[in-house]
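Once you've had a glance at the structure underneath, I'll fire off some questions.
Partial view: only certain chains, each at its native spot in the assembly.
Chains here go by letter, A, B, C and D, matching the order in which they are written, and residues are numbered from 1 within each.
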Amino acid sequence: MMPFWALFKRDVLVAWRRKANVYQPLVFQLLIVTMFPLGLGAGAATLTKIAPAVVWILALLSTLITLENIFKDDYEDGSLAVYALSGMNLPLAVISKAAAHWCTTGIPVILFAPVIGMLLHLPTHAYAVLLLSLTIATPIFSLLGTVGSALIMNIKSGGMLLSVLIMPLLAPVLIFGAGAVLETALSNSASTHLMLLSGSLVLCLTLAPLAAAAAIKINLE
Amino acid sequence: MNRIVKFYHEMGSPPSFYRITQHWLMPMLLLALGLTAYGLIEGLFFAPKDYQQGDSYRIIFVHVPAAWMSMFIYAIIGICGIITFVWRMKVAEAVMMASVPIGALFTAVTLLTGMLWGKPMWGTYWDWDARMTSQLILLFLYIGVAGMYAAYEEDPRKAARLAALVAIIGLVNLPIIRYSVYWWTSIHQTSSITLTGGSEGIHSWDMLRPLLVMALATKFYYIYSMLTRAHTYLLKTEAKKQWVAQAVSKKSGAKP
Amino acid sequence: MTTLNLQVKHVQCQRSGEPLFAPISLHLRPGELAVVAGPNGSGKTTLMEAIAGLGLLAEGSIQFNDADVDEQWLYHSHYLGHKLGNKGNLTCEENLRFVCHINQIQATNQEIEQVLDQVGLSGYDYHFASDLSAGQKKRLALGRLLLLKKTYWLLDEPFVNLDQAGCEWLYQTIKYHIDHDGAVLLTAHDQKKIHQLADHHVTLCEPEEAIS
Amino acid sequence: MMELFDMGKYDFFVWGSIGVFVVALVLDLSTAKSSQKQVIKQIKAKIRRKQ
């Protein structure tokens, strides 16, 4: 088996072993989403208006929380050194980690989004675009996450710093993604937004692995 | 031509950078102070009133120079970040890290003065307008670079290289943010007042002159403050080198 | 195969800006054992990490086959430090298998079982690495060395936490490795036998400035 | 004299902005200076220790 797949398989396995990792982002979303109506004390009208944004922000937040550990765990138990010093191609390793992360958090978040949408009275015709936009955007989260996680891996409690570092990177993604859903909810075309989102994905796919690999190298030196 | 090359090489080595720029400090500070005094006095008391905004437009004399500086300095940080990362040049590293606090400060000043301007103009301190939002995100970029460095402070070499990486990522991202944010509000524009109202008000040279003077003053101040911090940075990170000992003892000679 | 040799020339490492030890040099060839000695805090771990590629040198250079260290060196060496590098919620068997894959080494189930046998973890195949005792964790990490068959072993205090039988076994394993054209660089406190076996002794002492 | 400083009804905002600007620069200047002083002090102490 190639190193790429070995790393991918291992990561998925590790995440699966602590199933918590997989289902708890969802529970987290559910909890916040129930808090909204509680805090708002409002009826369906307001909810519908803010639904596209809230669904999207929740997806983003619940992924944000899982990003820290992409490399940190491996750094702490020394297994990062095991594969980084094995001579394997580092950007490739980063893509493998990002892919594993996406499979274990991105996919569940996508699958769960309709539930959240429903709880917030998202208009029915917006679901398709919601799913599509999240499918394009969650890999971006994972890729940017590897960069952030590689930057902060040997900082104790670097989770907050990570948020600060990657939030500016996520802002355009949020604008395009939530924008797409919003436009659809308002019965406009969302194609421009989706195009821009896809462009961001391509950009991330090419640049993020390099940046993360550079950060890992510096951190291991 | 040769002199330029030589100068370039000298600026690349910490001791001669320190030696050469040492002489720039005082003139820069004096220029900055003088021009600030002139610009503020002229702008606040002698420039004519704006026919739309009345006296409140005078905020422009601090707001706009600060806004310009906030972006200018980030560009410098990004360029120095690239140099630090690729060529591991110590001086670039020093300039980069020395620019961060001033840049962040100018960004904060832009935000605060903008807010103070927004209240009389729009009746609210804050509105999620494209410029404000992107300025806020710029502040995050600054905080990110500074936070990255601070987190690894015990190991300055690693810290500087990681901070440089963050700065470069920010540099790539800055145009994307600017563009997407403008684009975002231009679609959903709800606020009827836009920021450009003020700039159209500036017709007369009497208004423009103090503004330009202030812009110059902030540039000089930036150079002064950046050099001071860069010197500190170099002294600290090269503490074991011979030239530092000499430089430090010379300093004490000047001030007995 | 050309001879693989490691040359450490006048190397110094630093922590918080201060050099830790006087410059050291070492020429290690396959078939040799070098032991790094020095009291607590003298910089052994820092040095080992630098040689493994996990740290920077303050002075001097490290060369492998007369070139600066690079992929070649990573390809021929394996480092085992204070952090063992086991993944807690994988089983022992999965841990070893992952290491094989990542190094692009084919290993049958039988081979892996055999390695677990050798390190005294037979029957622990499906035990999570986090649920092992301190000594067993060490043994699992040592198992990597047996599987990967790299030439250079860099071991930071490998005897720690092992019981007597384990120490004896490790001693024999190291001996066998050296006798079969392997090279080992290790640190150890208070292990007379291994010190006697060593071809090179590197003793870290205070840098000179401090003495003069 | 007072009306020079009055700024119509916008005195708080104008003077507030100027204040923010000035305070920021003073803050920057003082931190830059003090950190430099501290570093020089440390280096001097180190040199003295070596001698």
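In this section, a residue touches a chain if its C-beta (ideal position, glycine included) is under 8 Å from a C-beta of that chain, and two chains touch if they have at least 3 such contacts.
Please read all numbers here as calculations on a predicted model, not as lab measurements.
Summed over the whole structure, each shown chain label occurs as follows: A x2, B x1, C x2, D x1.
What we mean here is this: only the chains that are shown with their structure count from here on.
Among the pairs B-D and B-C, the greater number of C-beta contacts is found at B-D. Inter-chain spacing, taken between the CA centroids of chain A and chain B, is 33 Å.
For the pair chain A and chain D, the distance between C-alpha centroids works out to 42 Å. Of all residues in chain D, none touches 2 or more other chains.
Chain A has residues 221 in contact with two or more other chains.
Residues 85, 137, 140-141, 143-144, 147-148, 151-152, 158, 161-162, 165-166, 169-170, 172-173, 176-177, 180-181, 183-184, 187 of chain B touch chain A in their complex.
Residues 36, 40, 44-45, 54-56, 58-59, 62-63, 66, 101-102, 105-106, 108-109, 112-113, 116-117, 119-120, 221, 225, 228-229, 231-232, 235-236, 239, 244-245, 248-249, 251-252 of chain B are the ones that touch chain D when the two sit in their complex. By the touch rule above, chain D contacts chain B in their complex via residues 4, 6-10, 13-14, 16-18, 20-21, 24-25, 27-29, 31-33, 35-36, 39-40, 42-44, 46-47.
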